[in-house]
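Left out: one protein chain. Kept in place: all the others.
Labels for the chains are A and B, by order of writing; each one numbers its residues from 1.
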Amino acid sequence: MNIMNAVKSEGKIMYELMSRLFPICRSITGEGIRQTLSILQQHIPLSIVEVPSGTKVFDWEIPREWNIRDAYIIDPEGNKVVDFKEHNLHVVGYSIPVNRKITLEELQEHLYSLENQPDAIPYVTSYYKERWGFCITHNQRQTLKKGTYHVFIDSELKVGSLTYGEVVIPGESEKEVFLSTYICHPSMANNELSGPVMATQLIKWILQKPRRYTYRIVFIPETIGSITYLSKHLQHLKQNVIAGYNISCVGDEREFSYLPSRSGDTLSDRVALNVLKYKHPDFIRYTFLDRGSDERQYCSPGVDLPIASIMRTKFGQYPEYHTSLDNLELVTPAGLQGCYDVYTDCLELIEKNAYYQVTCFCEPQLGKRGLYPTLSTKESGKQVRTMMNFIAYADGKHDLIEIADIINVPATDLISILEQLIDSKVIICLE
Amino acid sequence: MNIMNAVKSEGKIMYELMSRLFPICRSITGEGIRQTLSILQQHIPLSIVEVPSGTKVFDWEIPREWNIRDAYIIDPEGNKVVDFKEHNLHVVGYSIPVNRKITLEELQEHLYSLENQPDAIPYVTSYYKERWGFCITHNQRQTLKKGTYHVFIDSELKVGSLTYGEVVIPGESEKEVFLSTYICHPSMANNELSGPVMATQLIKWILQKPRRYTYRIVFIPETIGSITYLSKHLQHLKQNVIAGYNISCVGDEREFSYLPSRSGDTLSDRVALNVLKYKHPDFIRYTFLDRGSDERQYCSPGVDLPIASIMRTKFGQYPEYHTSLDNLELVTPAGLQGCYDVYTDCLELIEKNAYYQVTCFCEPQLGKRGLYPTLSTKESGKQVRTMMNFIAYADGKHDLIEIADIINVPATDLISILEQLIDSKVIICLE
Partner (left out) sequence: MNIMNAVKSEGKIMYELMSRLFPICRSITGEGIRQTLSILQQHIPLSIVEVPSGTKVFDWEIPREWNIRDAYIIDPEGNKVVDFKEHNLHVVGYSIPVNRKITLEELQEHLYSLENQPDAIPYVTSYYKERWGFCITHNQRQTLKKGTYHVFIDSELKVGSLTYGEVVIPGESEKEVFLSTYICHPSMANNELSGPVMATQLIKWILQKPRRYTYRIVFIPETIGSITYLSKHLQHLKQNVIAGYNISCVGDEREFSYLPSRSGDTLSDRVALNVLKYKHPDFIRYTFLDRGSDERQYCSPGVDLPIASIMRTKFGQYPEYHTSLDNLELVTPAGLQGCYDVYTDCLELIEKNAYYQVTCFCEPQLGKRGLYPTLSTKESGKQVRTMMNFIAYADGKHDLIEIADIINVPATDLISILEQLIDSKVIICLE
């Protein structure tokens, strides 16, 4: 199996897993999350945690658990014109139960559609205010005739729990790399099933590699999930996490996006920027003011974890966002694969980033160690120049990424060079 | 009284005071200063200080006091062609007495006029070298015919004192805001009566507001006055002054100007820049190399007070500068009002600038505190976003101005937001 096929296969595997998870109706709590995590457990050693409704988590409280069995609208002529079983976006998330006959006028107050995207079913939720509602395409909405409609939602809001999944993969060090993704969206692909399938694939990759760091990966509902997780682990995370990413919107084929941590200069940021600027120089650089996902919690004052985000098109920035058009056509195996390659580069660079120091004064004599190419070509000349440049800055005061930035090469390109130099005892790694 | 009228009225009040002060012949010492301060005392609780001639003030010495009663030139035909009583700029400041008949040729050596501005009487002084002279328009100069002229200056240079005014308004803290303006110019409007009338109006405003800081405002002659004041109060000022401005050239309607303190990064500078960049984005940004007023003394090595300047057109940068054209037409109520609004914004921002810290980990739940707008409009959305951005950086490590600069809003816009958040106990102010 050549590398090219191997690479492609990960994109396909992620896509297949996403296709399997797609139909499930997820929300911030409930059975949909449990089903999703249960499928992921077939691939990775996932622990599942339940936190009871009503638990205080910092300034918030775990809400009641929401489940839904069925929902539909029957029109005056007796046709089931909207059916939850056809698309779970048809029901407003956290809708309370209803079973009534109402006029079209009354119904309109409970309908959500998008005039500008008349073919799309919008994604609407009401977690913190009791409400019921249906989401339909604007085209369909305009065909509704006057008369009496039967609206039916068989849902339940009850004391239950919030569910999340967690994987901890020990490394040589107690210092941790933290990855977070969310599993609270119903049938949408980029935002968000791309994150959970990417995280799952990265866990497989991490498990088969030697590891300097411990890895902690969480699958949580957005906002309330990260707040809950932080409320249980804040001190541990603050002490140990040295880098990490919030993984969301990683599956389409458009340009890459980078959203920094709050401080913008953490290891996560430096790694992401070095990888993106060479591999995907047209990537879009956002600021923390453009935040919108769980970086809002991870980077909040006093929490201050070094969490950045690498995405394809950012949430809120693509037309299909939060509609039924964010589907399995928008996300592709190639789109997932490209972002997976960036994330594995980043994790590899986090592993290798360190302070390196040359072991002799003045330039080492590379010739006597066979580090000069025997055949001098343009490519080998460039390679030697990069090696000499790396040595010139391997002063124990610039870390690998700083050196890469100074000598203007991808830091990942320096990894094989520094391994050769360590083998030849020309440099040592300072810990 | 609505706000619009209130705002306009301050410009008018300042303009009326300026009109009253305009005819007085001021210099760096003498009766003109005393008359001026005496009129100001009718508006503000001004203390008047006299420092005797000959007093050593750092590297300088208080000069003799200069007073003038009358001055004129009578031409060969007996006409009084130049008369101090018509315009006090006609006499070179600090002219020694003279009463002679001289030829036109001899007279020419004592005349000052501007070839490029033939209608303007220039402003000329000779504080530190004994001299006498007359200033006239270039047009008039060219009409002078050969013959014998009678030149008469009834002035006096005597041991007396240097006079200045001072107001200290106590606040909660001993830390001080320092404002300085000068009262040494004869009949010119922008440079300089705009400064004293602005300082007077600001004192009235300060007196009617709750105050965190103590305010110290001085009305002094330029250069020798600030050196004198510093020689008497240097240690106190160095220990207590946290911000301040030199107020000069604040009355015309042209674009705003900013001249930094020597270090350029004091609280005064940061406040001025934040206010100007949003309210008057076309303001002209000078460097300390463009200095020319009392910032030269306040920011000198070892003095190092945090004093910047916010002006309309800067001294030396407008054609009417230091001529009779700098008059009550150049300065307007609207020109004064605009600059007054900037200064009150700056003082308000100095009062409110502090380190604020959010009281919980992760984002606070604004909804349960009624901090989310009930009606969602574009404007309210922007307001909530600004509030969330403020909270995201309210980490006790960035002060109000830093946060405003990061989240790209006028810091004064954050004041009502932070007051709401303090009331809701979402943030606290660190002192």
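Rule of thumb we're sticking to: a contact is a pair of C-beta atoms (placed from the backbone, for glycine too) under 8 Å apart; a residue touches a chain by one contact, two chains touch by 3 or more.
Here the structure is a predicted model, which means the values were calculated and not measured.
Considering B:Leu114, B:Val303, B:Leu325 or B:Ala392, the position touching the chain not shown turns out to be B:Val303 (whole complex). Of the options B:Asp59, B:Glu115, B:Asp282 or B:Glu431, the residue whose C-beta touches the omitted chain is B:Asp59.
Although one chain is not displayed, subunit B still touches it through residues 58-60, 128, 223, 226-227, 230-231, 234, 262, 288-289, 291, 296-297, 299-304.
For subunit A, the residues in touch with the chain missing from this view are 357-358, 360-365, 367, 389, 391-396, 406-408.
We adopt the following convention: only the chains that are shown with their structure count from here on.
Spacing of subunit A relative to subunit B, judged by their CA centroids, is 56 angstrom.
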